[in-house]
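Once you've had a glance at the structure underneath, I'll fire off some questions.
Here the complex is missing a single protein chain, while all its other protein chains stay put.
By letter and in written order, the chains are A, B and C; residue numbering begins at 1 in each of them.
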Amino acid sequence: MIDQVKDTDLGVRADFPVLSRLMRGKPLVYLDNGATSLKPQSVIDAEVAYLRDNGATIHRGVYEFSERATTMYDDARVRIKRFVGCPEDGEVVFTKSATESSNIIARSWGAKFLRPGDRVVTTEIEHHANIIPWQEVARATGAELAFIPIGPRGEIDPGDVARTINDRTRIVAVTGMSNVTGAMPAVREIAQIAHAAGALVVVDGAQLVSHHPVNLAELDADFVIWSSHKMCGPTGVGFLYARKCLLEQMDPFLYGGDMIVKVTKDRATYAQAPEKFEPGTPNISGVIALTAAIDYLEAIGMDRIADLEDRLLARAEEALGEIPGVTLYVPDSVGRRGGILSFNVDGVHPHDVGSMLDSEGIAVRAGFHCAQPFMRHMGVGGTVRASFYLYNTAADVDALVAGVRRAKEFFQ
Amino acid sequence: MIDQVKDTDLGVRADFPVLSRLMRGKPLVYLDNGATSLKPQSVIDAEVAYLRDNGATIHRGVYEFSERATTMYDDARVRIKRFVGCPEDGEVVFTKSATESSNIIARSWGAKFLRPGDRVVTTEIEHHANIIPWQEVARATGAELAFIPIGPRGEIDPGDVARTINDRTRIVAVTGMSNVTGAMPAVREIAQIAHAAGALVVVDGAQLVSHHPVNLAELDADFVIWSSHKMCGPTGVGFLYARKCLLEQMDPFLYGGDMIVKVTKDRATYAQAPEKFEPGTPNISGVIALTAAIDYLEAIGMDRIADLEDRLLARAEEALGEIPGVTLYVPDSVGRRGGILSFNVDGVHPHDVGSMLDSEGIAVRAGFHCAQPFMRHMGVGGTVRASFYLYNTAADVDALVAGVRRAKEFFQ
Amino acid sequence: MNLGDDLYREIILDNYKSTENRKSLDDATFSQEGFNPSCGDDVTLYLKTDGDTITDVTYDGMGCSICLASANMLCNSLKGATVAQAEDLIGRVKAMLVNQEQPDFPDGAEDLEAIAGVSKFPVRVKCALLSWNTLHQIVQEIKSKPSDR
Partner (left out) sequence: MNLGDDLYREIILDNYKSTENRKSLDDATFSQEGFNPSCGDDVTLYLKTDGDTITDVTYDGMGCSICLASANMLCNSLKGATVAQAEDLIGRVKAMLVNQEQPDFPDGAEDLEAIAGVSKFPVRVKCALLSWNTLHQIVQEIKSKPSDR
């Protein structure tokens, strides 16, 4: 019994001040982690410490505070690279979000190197951030956007990947973990197939990196994008991982200060990555506080977080599955999944389920989850989505299940 | 005597926790405001309040915390628009920095509408952020980049503006306040000339908006860029002001979630501005804390801040000008200037002056100030720059002057 | 237990479940689709007018309970009204939902008071307003037409 509690409670709730707040007068049950994660006190403290004790800009100051801020900023890069197992020949660029990272790839690589008739391969389960930039760059360059056939719940068979890739395929962009179903496509296998065909692999790691241990050296992707705010870090900080040689080939994405070697009236020459992609004053306080998020996640252990999510997911799936009229959008046999569960209650609009849960202090998301093509593929006008993270417990799952039961009864 | 102190001290130092810290063991004299401003406690508190009591994402949540975060985020836009006197037909887009804002104009307007032979007019006194994006878009579109002739210290005569604009001129991009000399070009007059010739006007307001009262309706520019971190707000938040009709004509800059009307496998249709330009999860905590910065600046009064800077600048100019071998880079008769003073000590490299001041707890900037063309125009390899803000006092100026004297003696 | 009392009052559920007005009108004088991209609510209004009078109103589409209940109330409260009265009602609904003013509805439209509580749930206000915004478009269309009809 005690073990079971331990198994479904990492004992970290006290680290997250928001969890002691009431929502609609009820204790908060936060199950919208797929959208963003709550922040532990240590991350808040790190941000405050910089703002209160330093506040200086980076890179250009000749004074102590600026030097210290620069050191902290540069250290954050070293830390995030270690956190994801960045290989020697890779680099991590700080962006403002996974969305910006994805656009950098599509424009600074895609718009430069794609030719008419080239193929970009992706899937219908992608988040809009990993699909619209490719639609636009395909239209601009005359490249063709092709979709890997998927199963009814978005299942991806690597064999179909091979069949969708032709010898004009330059890019295969696929999510590492669906933000709708939690499915984790076999990214490594897909990368092997893509590389064998001479294509580059873009992995949307927005969910993957936040919820599972990731080693980029093993993953073998060419580009990976993710966001700080989904991994206990501040908003306004995203990441673009890429092989250094690719960053070298790419044009800068934004132009401005702190990225240049020399500027004359008529032209500028640019520094190497990462500076090349980080002009202007960055989100200094955010990047510095990020380090505290990494410290925090490392102290807990990403494998323990993933294990916890496995158990919470299983519990939620079982209990919700027992409610007649509840449809779970669970892919078939796709191996391990991340802690995300989409469902609908027959005859009840997802927003109404969401609002009913809200009135009991339970935060979920209802709607398209920025994945309209996937919704259309599944033939649904939206889903309710519960998504777990390290501070969730069996009690949260039970509250969710009870809330869904009540919503169902209420609308019947 | 008491009046004089009041005149040169707004009595706000206690609001800025960093100001009570020591640098190199000495009380901090912060004169690098041109780079970034320190944050008052109320801004830190606002950021902490969101992180500790809310932490939710915006726009898509159906639960109370997300609704509240959305309201605060939307309110920040209303507040910043009011702060700069945004006219009815204008809109403010949240970006990550003035640098990003500038790139949005150059690409989403410039790359779309500039034709070979069109002219973009700018000046050599611009910050790299307002010049390199135009260099690149000019190269990409075949447009021509033309420079308004300037005086020895970057003086701009509106007559020369008219002479540089031809009937193919589509854009006139000019700074509202130089980050090297504090000079404030006659932007309104320039806008009139440009508009008469059918050109659009881009004003780099990164310094102007932070240091002077600005009314965009009166300024009559078509685009204005600036940054939160220079006006007591968080890093990672920038602004793009534009007329709504221009935002409508422009293509989106980034593609992803939260900016769309409908997404199919092959194409997407986009929401209106500002959403159209704000895909992905934005810097929520930063935008929310910004509101506190605006509250703070409004309570003090931008006119009082500008007046204080006038007096500090006059004091610094007089005292530094008396030191033999000190060159001040002060433009001739350009009207009012912002509180920025660039100078050099004969025979001493700016970095050495900066480091000497640093060792006495005085933070200045030394180098190019992201304005290499201007440095080349003035024939200097860099300058020392002291820049003032609302918490500076006559004592700060006196410390600077004493520090420069000592640096001079030391290196002689 | 407070099952979202403010949001889901009995009267809303009744209107949501009622199917009487939920159909297209083959002989509609005006029809207009309204779409809410943020949640997918999609409602089409059908209006039959005779001179200045709205003789029939129906809706169809998909949406949440708030959206469809609001559309149903719209139909119930507009039958037999004039275009000017429709316009007035739009103003009252917006005043209640957007400006959080006290509801104040004429006879036959009192049901609308039931959605007052939605104003406390900003995300759902859009749902409640969808059909009213769509009606607004139709009214504009009617008013822009030459009055020879």
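By our rule, a contact is a pair of C-beta atoms (placed from the backbone, for glycine too) under 8 Å apart; a residue touches a chain by one contact, two chains touch by 3 or more.
As the structure is a prediction and not an experimental result, all values here were calculated from the model.
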Among the chains presented, those that the missing one touches: A, B
Which of A:40, A:61, A:205 or A:403 contacts the chain that the document leaves out: A:61
Selected residue (touches chain absent from view) among A:271, A:306, A:323 or A:380: A:271
Residue of B:45, B:352 or B:398 in touch with the missing chain, whole complex considered: B:352
Chain A residues that touch the omitted chain in the full complex: 59-62, 66-67, 70-71, 260-262, 271
In chain B, positions touching the absent partner: 24-25, 348-352, 355-356, 358-359, 366-368, 381-382, 406, 410-411
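Note that only the chains that are shown with their structure count from here on.
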Separation of chain A from chain B, taking each centre as the mean of its C-alpha atoms, in whole Å: 32
Chain B and chain C: spacing of chain centres that average the CA atoms, whole Å: 47
Mean-CA-position distance for chain C and chain A (Å): 39
For chain A, residues that touch 2 or more chains besides their own: 24, 351, 355, 358, 366-367
Residue numbers of chain C (touch at least two other chains): 38, 121, 124
